[in-house]
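Here's a structure for you.
Omission of a single protein chain aside, the complex is shown with its protein chains in their original locations.
In this document, chain identifiers A and B correspond to the written order of the chains, with residue numbering beginning at 1 in each.
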Amino acid sequence: MCLAIPARVVELPQPDVAVIDVGGVRKRVSLALVDGVAVGDYVVVHVGYALTKLDAEQAARTLELFAHEGAA
Amino acid sequence: MSTVRPDYVRPVDFKRGRVDMTHGSGGKATAQLVDELFVRAFDNEWLRAGNDSAQMAMPPGRLVIATDAHVVSPLFFPGGDIGCLAVHGTINDVAMAGAAPLYLAATFVLEEGFPLADLQRIVQSMAAAARDAGVPVVTGDTKVVEQGKGDGVFITTTGVGVVPDGVTIAGDRARPGDAIVVSGTLGEHGVAIMSLRENLSFETTIESDTAALHGLVAAMVGAVPGVHCLRDPTRGGLATTLNEIAAQSRCGMIIRERDVPIRAQVAAACEFLGLDPLYVANEGKLVAIASADDAPRLLEAMRAHPLGRDAAIIGEVVADPHRFVQMETRFGGRRNVDWLTGEQLPRIC
Partner (left out) sequence: MKYIDEFRDGGLARGLAAAIAREARAQRRYRLMEFCGGHTHAISRYGIKDLLPPNVEMIHGPGCPVCVLPIGRIDGAIELAMRPGLILATYADTMRVPAGKGLSLVKAKARGGDVRMVYSSADALRIARDNPGREVVFFAIGFETTTPPTAVAIRDAAASGLTNFSVFCNHVLTPAAIASILESPQVRELGTVALDGFIGPAHVSTVIGTQPYEYFAEEYRRPVVVAGFEPLDVMQAILMLVRQLNEGRAQVENEFTRAVTREGNLKAKALVAEVFELRRTFEWRGLGEVPYSALRIREAYAGFDAERRYGIEYRAVADNKACECGAILRGVKKPTDCKVFGTACTPDNPIGSCMVSSEGACAAHYTYGRFKDAKVIAA
């Protein structure tokens, strides 16, 4: 029961609220479970709450790893 | 001395008025509403004649009749409303037989208290849709139910058309080897509706794709009179339509995920809600099945039409005693595309 998706923060209208964007679809979510989120960050969103920030550097490394494994 | 004008009848108050039980009684109030709203908006010789039925000469060819009830909620949504949806939906059902739709009949079940401004908006939208499609609403009926017994308005439309002799389009005519073609991008109507549902609210620029498809069908049948099947994937989406045809034709199908056209925003909205776009309703698209030889010509005719610009071949019909519809995923594996189970509720899991 863990359907959560990575979403880009586009607006911070109030404390603890973010407007996020996934592929052009926008929604308001709660930031009550995370700290230090800025516009432009990516967060993982589950049932209307951001659970964590997505680490862009780790994401890039993971993709490189897939390519590397496949090429070996 | 009073200055009463003998012919004066106070016009219906479309700004602030509401439907009440007198509108359904069949008396003066009904007649006035019919006259000032429906007859005025639909504006044709049959309605102006003021009879309970419409008469016309029998056209040559085979008669096709289709009917649909429309209970969509909300009544107004991005890209359309229950009115134009009712016109397009029935025109499309007639067109899916390869027929030219000729006339429409419309019934309205109105809920006591429904704002006349909304009703007028809906009827004017229907009239515009009918006019643009060239298919007049020639007869109809209106009833009123007590408050709480109807969701604002329910509309049923019945359509009549003709299909020329020699054109046989039916759900049981798909054959192994046939190509499966869709007329454009999928999932827009369902997502547009869901975006307004309470508790699911998300912002998107996705609009319903509601449209009358008879012009597109005419171009397709003109190019390929021997097209085997036509169907519009409404409730239950593409997956349901393909499973229906597979069952009727007693065959299987294999489609390719990377060839199914879906706009990025629709895919994103479905991702959000845990929906599978293959099961989301469309109101302005069709599925066509034709022989492999005919498919390129069919595709060309579709892409030349404004409602078929994004048409694409998405798969093939295969022999299969189990009548499975399968999909080659973008990822490389294969999966069943099964019938819809119950109502597609947004998945959180």
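Observations on the model:
Keep this in mind: contacts are C-beta pairs under 8 Å (C-beta built on N, C-alpha and C of every residue); 3 or more make two chains touch, one makes a residue touch a chain.
Worth saying up front: this structure is predicted, and the values here are computed from it rather than measured.
Touching residues on subunit B toward the chain that is not drawn are 176-177, 199-200, 252, 254, 258, 264, 267-268, 271, 273, 316-320, 322, 324, 326, 329-336, 338, 341-342, 345-349. Annotation for subunit A: contacts to the undisplayed chain at residues 1-6, 8, 22-23, 30, 32-35, 42, 44, 46-49, 51-52, 54-56, 58-59, 61-63, 65-67, 69-72.
Just so it is clear, only the chains that are shown with their structure count from here on.
Taking each chain's centre as the mean of its C-alpha atoms, subunit A lies 37 Å from subunit B.
Residues of subunit A that touch subunit B in their complex: 1-3, 5, 22-27, 47.
Those residues of subunit B that touch subunit A in the complex are listed here as 201-206, 264-265, 267-269, 271-272, 274, 347-349.
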